[in-house]
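Only one protein chain is missing; all other protein chains are in place.
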Amino acid sequence: MDELEAIKVTFFQECEELLADLEGGLLAMQDGNDDGDTVNAVFRAVHSIKGGAGAFGLEPLVRFAHVFETLLDALRSNEIPGTADLTAVLLRASDVLADHVSAARGLGMVDMDASAAMAAELKAWTDPSAAAVAAAPVEDAPEFEGFTPIVISGDDGMDDDDLGFDFQPMTISLDAQAADVAVLDNVWTVSIRPKSDLYRKANETGLLLRELARLGPIQATLDDSALPTLEFLDAEAAYVTWSVRLETEQGEEAIREVFEFVDGDCELEITRGEAPVADVLASLMEVALPEPAAPVEAPIAVAPVAEVAPPAPVAVSAPVPATPPVAANAPAAAPAAKPAQIEVPGPGQSVIRVDPERIDRLIDLVGELVINQAMLAQRVGEYGIAPSSNLAMGLDELEQLTREIQDSVMAIRAQPVKSVFQRMPRLVREVANMTGKQARLVMDGENTEVDKTVIERLADPITHMLRNAIDHGLESPEERKAAGKNPEGVVRLAALHRSGRIVIEVQDDGRGINRERVLSIAVKKGLISPDLTLTDEEIDNLIFLPGFSTADKISDVSGRGVGMDVVKRSVQALGGRISIASRPGLGSTFTLSLPLTLAVLDGMVVDVAGETLVIPLACIVESLRPKAEEIRPLGPTGSVLAVRDSFVPLIDVGLTLNYRSKSPPPTEGVVLLVEGEDGSRAALVADAIHGQRQVVIKSLEQNYQQVEGVAAATILGDGRVALILDVDAVINLRRRGPPSPSDPTLIAAE
Amino acid sequence: MTRTVLTVDDSRTMRDMLRMALSGAGFNVVEAVDGEHGLEVLSAHRPDVIITDINMPKLDGFGFIEAVRVDDDYRAIPILVLTTESDPSKKQRAREAGATGWIVKPFNPEKLVEAIRRVAA
Partner (left out) sequence: MTEPHSNSSAETRELISFRVGEQEYCVDIMAVREIRGWSPATTLPQSPAYMRGVINLRGAVLPIMDLACRIGMPTTEPSVRSVFIVVQAGDRTVGLLVDAVSDILSITDDLCQPTPDIACENVRHFVRNIISLEGRMISEISLDRLLPEREALAA
């Protein structure tokens, strides 16, 4: 069933939001910001998860949510006090709940023992006796005391007019055979004396009779003997009693069920057999109620009564004019048929939900527009049209507009980093638990927006950086105390925009990098030469070198075979950079910057062997024209470029990509000094530089496959495809050539 | 004669479930995300029946029902509340506020339509 599956998808999306609300609320409570709204919102989150889970029969989730909800309910009604301890338990419970949601979704398993333990812990908080009080039904309100008469404003005169007659008792025969009065087992007498509350709650005796008629033929008699004279009539009160003779094969239970909703709002007597009703049959009016039909089409039984029995302005549920007859009883002069699907926007906001594919398509189209605009500009340029001419100026405006459209469209797809950030508090709790650290996560800039192509790629590096910060950065509570610090360490996760990129910072107030130790490890592992003099910053950045891991043993937390070098590589693959700044004893800050989108890229357009290539700007350190004396041959075929104090391998891009078999002298070309993912540098030789340009990234894989040395493709102003260079692959391709002696300067130096 | 049902629930899942069940049974469905919104939608659409959740932000189900019941234009509209596990105290409070009947979550479409039939003229 497609629709149900679609709702299930919605449910899990909603669960994500609710879990985030839950955690956010609990964290606010932890920080002491717990007004009544917060605890209510927290309760509602769990309640809604339970409700939806129930609809899909997700039993384990429902059961856990129920226990959780019960405790929150007690908390919000102040039956138990909110304490820091309780909030900590609730936070852990929210993690278990999240696990249940994931498991229900088919992602991962729930540790059922842990879940049961958690449930028991939650239950223990609600003192059994207190729980009993909570569960006790609210005392029944006295039947009439709780009822506030509702004044029908401005209607008084009309009431008098309309009610200027005596009520007549009436019988509605609901079946032609009702006259057949054989006393049988299947004959019941149902006596109904409605209280005013019944009408106040918009229940209708007429509808009750209709429901009874579904069980079998009925004959209903109205006793109005209790009806006062008009001057004493309370329009809101109820005075009449119905007596119904019902023939049904169904038992008393089925009859009682009809009155489920009016339980307590009417006096009900159900007896087997005939009732002595003959005396009230004196003056009556007969109306044949139609057979109950399908609910939707059901002609409304009540309206015809009014027609057949003028001048009664009241319907079958006679004595209470409180019910505006038209609104409630008339067959809903339904407003012109509307389509069943009406999306009602939330109050004060109008949100449009759009299929993401449509936005992706739009972004593609705008990409085309940008390319076309560039092509047009290039053609116009070729005609030698003066920049001051109307045509050139119009084209400038078009370019401006195109850029703005592109930015606006990208903004549609932009999402706040919140969706990634909100997973982190749990991670911090778990890592802190596992490592015996005390850590508090502070988050900033959660609403910073970034393209969805990037957002999906942020989670991994942030996770690693946070793990690292807690596992390696923070000291144990004892060490911190000894150092005169708060035993609880603070880890700050922040997002911000800086010069057209998104910057993520992970800062801890831990011990900082132990440079001596880092240096010795790097030497021991042969990553650097022992006699090298490095700045503090350079030493700090050694941790990004492949094969470097400061943990003596691979801990469960930071380990998993993943070091900061992997983080750096994955970040650089996205055109990003990562660096670290550290102050001994005060902590470290990791700074990660990424482009705002992976749909466009800033690149340097170059010529290589007659081909046009784009080199991602993020990789380029600088460009220069090499002088002959800076180029030194090394080994049989290789050569290096002297850049200040270091020697960087020269790589002819054309040769490496097999565009040509022989390199022209590097002095005739241009050198782009690039930095690879592992921090290694290389000097790429191109024939000419055309300049910097933002290009729209096009996939090669869509219609073909990955090509080594090529990251992607783009379309340039002349309409031709240009390839975007994969700088790391080019460096690696080169390395695979004749092995060159490893360069001791191949270290990270940001 | 298509009857209009207003569903008031802060959970998108629940609104979608109700919509599926009700549209399938031929009802016209309008939706609101909380009690406050419910009152706004009420005046715009004049539903024949209202189905409301209890726990909602801004204005909860109790408040919403009370607000409907004090308005002369709407007081006669049947209101069904959504409750879980027939929680007796919540059900009772909803009835005191003026709820016509209730639907126990999780509901199946037949039960839902039956409950509407029982209260809707």
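Brief remarks follow.
To keep things simple, chains are lettered A and B as they appear, and every chain counts its residues starting from 1.
The rule is short, and it goes like this: a contact is a pair of C-beta atoms (placed from the backbone, for glycine too) under 8 Å apart; a residue touches a chain by one contact, two chains touch by 3 or more.
Since we're looking at a predicted model, the values are computed, not measured.
Within the whole complex, touches from the chain that is not shown fall on A.
Among A:Leu496, A:Leu574 or A:Leu700, the one in contact with the hidden chain is A:Leu700. Within the full complex, the residue among A:Glu399, A:Glu538, A:Glu611 or A:Asp687 touching the omitted chain is A:Glu611. Looking at subunit A, the residues touching the absent chain are 364, 367-368, 371, 573, 611-612, 657-659, 698-710, 713, 715, 719-723, 729.
One rule holds in what follows: only the chains that are shown with their structure count from here on.
As a whole-number value, the distance joining the C-alpha centres of subunit A and subunit B reads 26 Å. Residues 3-4, 6-7, 10-11, 13-14, 37, 40-41, 43-44, 47-48, 50-52, 54-55, 57, 135-138, 140-141, 146, 150, 152-153, 200-204, 206-207, 211, 258, 260-261, 264, 295-298, 300-302, 322-324, 327-332, 334-335, 337-338, 340-344, 346-347 of subunit A are the ones touching subunit B in the complex.
Residues 1-4, 10-14, 16-17, 19-20, 23, 25-34, 36-37, 40-41, 45-46, 48, 53, 55-57, 69-70, 72-79, 82, 84, 88-89, 92-93, 95-96, 98-102, 105-107, 113-114, 116-121 of subunit B are the ones that touch subunit A when the two sit in their complex.
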